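Showing just some of the chains, left in place.
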Amino acid sequence: MEKSKVHALLKRVREINPLIHNITNIVVANFSANGLLALGASPVMADAVEEVDEMAKSADAVVLNMGTLNRESLEAMIVAGKSANEQGVPVILDPVGVGATSYRTEAASKLINEVKCSIIRGNAAEIANLIGEKWAIKGVDAGNGNGDVFALSMAAAKKLKTVVVVTGKEDIISDGQSTNSVQNGHFILTKVTGTGCLLSAIVGAFAAVENNYLDAATAALVFYGVAAEIAANKTDEQGPGSFQIEFLNQLSLVSSSEIDLYGSFHTK
Amino acid sequence: MEKSKVHALLKRVREINPLIHNITNIVVANFSANGLLALGASPVMADAVEEVDEMAKSADAVVLNMGTLNRESLEAMIVAGKSANEQGVPVILDPVGVGATSYRTEAASKLINEVKCSIIRGNAAEIANLIGEKWAIKGVDAGNGNGDVFALSMAAAKKLKTVVVVTGKEDIISDGQSTNSVQNGHFILTKVTGTGCLLSAIVGAFAAVENNYLDAATAALVFYGVAAEIAANKTDEQGPGSFQIEFLNQLSLVSSSEIDLYGSFHTK
């Protein structure tokens, strides 16, 4: 993929304003909606089981986030996911905290058995736990596993027959055959809650306009990482509060020329 | 209505600190509470069906928001609304996303049949769908309907026997006989999630201190729009993150003289 494709997809998102249906958690719902709006997408957060079938059908992408999962939201995710599958709407799964409790691990299994996901994004611990590999996890954060993230993403993509994104210091995206890496991003993202969740939502916005999901996810990660770098640079040493606000600003401002200047990704 | 009435009501809200009971959604609960606090009102967000009857009774206004509606919250809204009706506490309804799914449309019907609302605030698509008129809707955002918003607000106010606020580029407020328009506000409000929901909550704060609801809603909209204009001006081209924060600042700062300077509304 060329950088020009990142521009082209970003431009398409900002022109089309795709409708992104999120079933997400009480911690990040506001931040995710504001991040999507800043980018130029249209968020909708409906999660009642009575309406998600209809809402998912009319969306351009559906993002399922397991952050504060419960019986009702799991049921709603399955209904919305199946509805999206029927209509050919891409489904992005963020398996937050899989491996932290057996409830989450079982819920994620159920979800990926019943819903065909286009892209799954998590940290190394979440993705490893999703395919039954051992990896330490602490709460909902990746522990200090020392595995080979390239091999992990490739194995997960093959096993789950989907595009898998493993985010960390370097981000790896694999469809089981090709694998991309993205070097953009910034450490301070780990000091703001919901930056992983928002990234999954933004991957959804790019998947809404590009059905090569390996490219869509890679472009989303480059865009997101560049926005974070610029925001971190502008709020240097002010702290995570200022970063969070400037990051929302940058999601609306990042331009093609900044992506050319700072974007860093490779195909392995 | 004179501008002096806008001052007077704003002053009263800031002096009395009315208690505003919100049953709202996971996306905007924090922003709504912070906006009400900035204005000088006292927010409370209880939504358990076991306690909303008692909470609504002790409130100065009750605001019902359908953003992430489900079975439990709908039941709670009806209980709280009826309790408010019995005590003469004004009820404000924000029918978020009515028309986007049939579940929402039916829930809104049920609500307005069982609860007497003092003021209903929505965008043109939501208000049109509420009274069974056709208007395109995309997710929870107003689509590009081309109807006559003046006629719509008047018709809705007559049919629903309440004050109706239709917000958009120009805001229209009607009680079915008199109709006001407000020219204040700013486009960037559409780039921050929950600005419509917070507006409904702030309409509630003004309705808590003025039982001429046409005046109360008009004053709230002028105040809100002026705060947005000043905030947009101060954060010119910084982006929606900075605007959101400065907007909260301005809700606490806007003064009578700024309302005199920038306030713009008319009676038709």
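We call the chains A and B, going by the order they appear; numbering starts again at 1 in every chain.
Everything below uses one rule, namely that a residue touches a chain if its C-beta (ideal position, glycine included) is under 8 Å from a C-beta of that chain, and two chains touch if they have at least 3 such contacts.
As the structure is a computational prediction, the values presented were derived from the model and not from experiment.
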Next on the checklist: Since every chain shares one sequence and 2 appear in place, tell me the total number of copies in the complex.
Outcome noted: 3
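To be clear about the criterion, only the chains that are shown with their structure count from here on.
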Checklist entry - Residues of chain B touching chain A in their complex? => result 25-28, 30-31, 67-71, 97, 100-104, 138-141, 190-194, 238-242, 244-245
Next on the checklist: Which residues of chain A touch chain B once you look at their complex with the stated criterion?
Outcome noted: 19, 21, 25-26, 29-30, 33-34, 37-38, 42-51, 54-55, 58-59, 72, 244-253
